[in-house]
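Below: one structure, written as structure tokens.
The complex is shown incomplete by one protein chain, all other protein chains being positioned as in the whole.
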Amino acid sequence: MKFFLKKTITLIITLFIVSLLAFFAFSIIPGDPTAKILGMEASQAQIDALRIELGLDQPVLVRYLDWLGNFVRGDFGTSYSYQLPVRQMLADKLPITALLTLISFLFTLVIAIPLGIYSGSVKSEWLDRVNATIDQVFMSVPQFFIGILMCFVLGISMKWFIPGNYVSYSSSWSGFLYYMIFPAFSIAIPRIAMTVKMLRSSILNELGRDYVRTAHSRGCSRSVILRRYVLRNALIPVITFLAISMAEIMTGSIIVEQVFTVPGIGRLLLTSIGNRDFPVVLAIVVILAAWIVLVNYLADIINQLVDPRLRLQ
Amino acid sequence: MKKKLNSFICVGGVLAVLLTLLFLVGLFWTPYPPDEMHAMAKFQAPSAQYLLGTDNLGRDVLSRIMDGMGTSFFIAICVVLIGCFFGIVIGSLCGYYGGIADAILTRLCDTITAFPAMLLALIVISITGGGQYNIILVLGILFIPSFARIVRTEYARVRDLNYIQSARLMGVSTFRIMYVHILPNTIPVLLPAVTIGFNNAILSEASMSFLGIGITPPQASLGTMLKDSQSYLRNAPWFALCTGCAIVLIILSFSLLSEGIQQRNRSRKI
Partner (left out) sequence: MKKPILAAILAVVLAMGSLCGCGGATSEAPANSSENSASSGEATPAPEAKHANEIVVGIPQDLDSLDPFQMGTAGTREVMFNVFEGLIKLNPDGSYADAVASSHSVSEDGLTYTFTLRDGVVFHNGKAATADDVLYSINTCVASTVNESVAAALSAAEVSVDGNDIVFTLGETNTDFLAYVSNAYIVPADYSAQATAPVGTGPFKFESYSVQDSLVLSKNQDYYGTPAQLDKVTFKIFASTDAELMALDSGALDMVAHLQYDQISTLSNGYTVLDGTMNLAVAMYLNNAVAPFDNMLVRQALCYAVDIDEIMAFATGGQGVKIGSSMFPNFGKYFDASLAENYPHNVEKAKELLAEAGYADGFSFKITYATEYEHPYGDMAAAIQQELAQVGITAELNPIEWASWYSDVYKGRSFDATLVGFDTSVLSATGMLQRWTSNASKNMIGFSNAEYDEAYAAAVACTDDAEQTALYKRCLEILNEDAANVYIQDLAEYVVINPALEGYHFYPLYIMDMSTICVK
């Protein structure tokens, strides 16, 4: 219990520090948001009025606390460039990226776990080598290039989908899911390769342990040993790895969204960076950070739950 | 077992040498000037004249890839040097002396490495602005923790070993112990970290340039080229495919190398 409490406090502190750093960093970027909102033609009086309205006349720390207070209450401010509430924009975009991440994660799970177990349990020098080579190749292809290859092969040549097109979930769920398959796969492929490699070496590692030899000498069959003892232990590091993968997949989706022009968090983030749309960027950064910290937190906790040895410490 | 280990190093090494040669040649000579446009030769498919075809402005793709590799290699090398140097300094001090500073710095490194480097780089670059030197600086700094962590672990492991203790008793200066006696011992773990770091730097730069916040045109970079080429996938697929394959080959060669070295390390320990 003490452990959970400690971790939770760390989580909150980390988030607090991230938001503080981000807020200060973005405050020192040159460029006055009032010029963005009012345009060049605005008079000084208008600018001053707006500065007061936005609270820009306050010191940074006061602004930060204000922002934090509003943020915690769910008010993320108003976008400078779209003049829409940031919360509304995020409510629109977050599900897209979240679903993309989720689908991609499911692909990774469904494909990598069986493949990893299979490649780890089958004893064959030849298969091992093929496996390792394929793994290396797939791990080396950047996700955005896989995306481009997909657009070319599946989109342009085979006409399975239209590159650059996007079907919003509000208009058609099936169309949306169909169009999410391709970016999700692009993100998943390197993760699958990594997970397979990880699982394989983890299984091989466990197979070389003493308890396996003991079980063998007691007459347990190989498959029983695998199922009953090895997999349980071999999966522990993989589960942690997969949990942390969620953070990497989220990052991957930001890039891949650009390839498939999926209007999710990633594209909004990049555009807002370009626009220097401070409230939007800040909100996204904090949400992403929260996601990553949370995923790491979950990984820690899962680790605790599945590996009793760690609980003693 | 031994034969397989070598195959990774061999293939990776050969590829890496070939690519490095291509990069070195590209510094002095390219088939065409990389920025030269030929209005009449837009979107030429690969041929004897243009080995990898031409792009949307009639520029030779091979020449631009060679030029872009130059940018990518330069950035990656600088990033690894910065990361490695400061990583060694910080890691060695923390590992050797330990204490509160070590605890805090380790904590900090752990927190930073928990965030995907790509995402951090993206956000920091958005604040500092793109361009070659900003990228080097930002990535270099972001790569310090990963090196520091590795070096620290090694130093913490080694500092109480007998030969170090005896060296200390013999009155060898701390500096000498740290950087003459211990440092060479970290090379087996540092080497794969360097190749992985190199790959990550190549990938991060390419990703940022691909997203349009990294290298600014007209400087050629594999990432910006890939970004441009995406628009011409229909009428000039070779543009994207060749550029993408160049990135894949670079990353593949160095990841094979690092995999090979790691495997050799493992077999040595056994």
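Letters A and B name the chains as they come in the text, with residue numbers starting at 1 for each one.
As a convention for this text, a residue touches a chain if its C-beta (ideal position, glycine included) is under 8 Å from a C-beta of that chain, and two chains touch if they have at least 3 such contacts.
The structure presented is a predicted model; accordingly, all values stated were derived computationally and were not measured.
*Asks:* Which listed residue (A:Ile12, A:Leu65 or A:Ile162) would be found touching the missing chain in the intact complex?
*Replies:* A:Ile162
*Asks:* Touching the missing chain, which residues of chain A?
*Replies:* 31, 35-36, 38-42, 46, 81-85, 88-89, 92-93, 155-156, 159, 162-166, 168, 170, 258, 261, 263, 267-268, 271, 274-276
*Asks:* Could I get the residues of chain B that touch the absent chain, sorted low to high?
*Replies:* Chain B touches the chain not shown through residues 37, 39, 56-57, 212, 216-218, 228, 230-232, 234-235.
One rule holds in what follows: only the chains that are shown with their structure count from here on.
*Asks:* Touching chain A in the complex: which residues of chain B?
*Replies:* 4, 7-8, 111, 114-116, 118-119, 122-124, 126-127, 199, 203, 206-207, 210-213, 226, 229-230, 233-234, 237, 240-241, 244, 247-248, 251-252, 255-256, 259
*Asks:* For the complex, which residues does chain A have touching chain B?
*Replies:* It comes out as residues 14, 22, 25-26, 29, 129, 132, 136-137, 139-142, 144-145, 148-149, 151-152, 156, 163, 244, 247-248, 250-251, 254-255, 258-259, 270, 273-274, 281, 285, 288-289, 292-293, 296.
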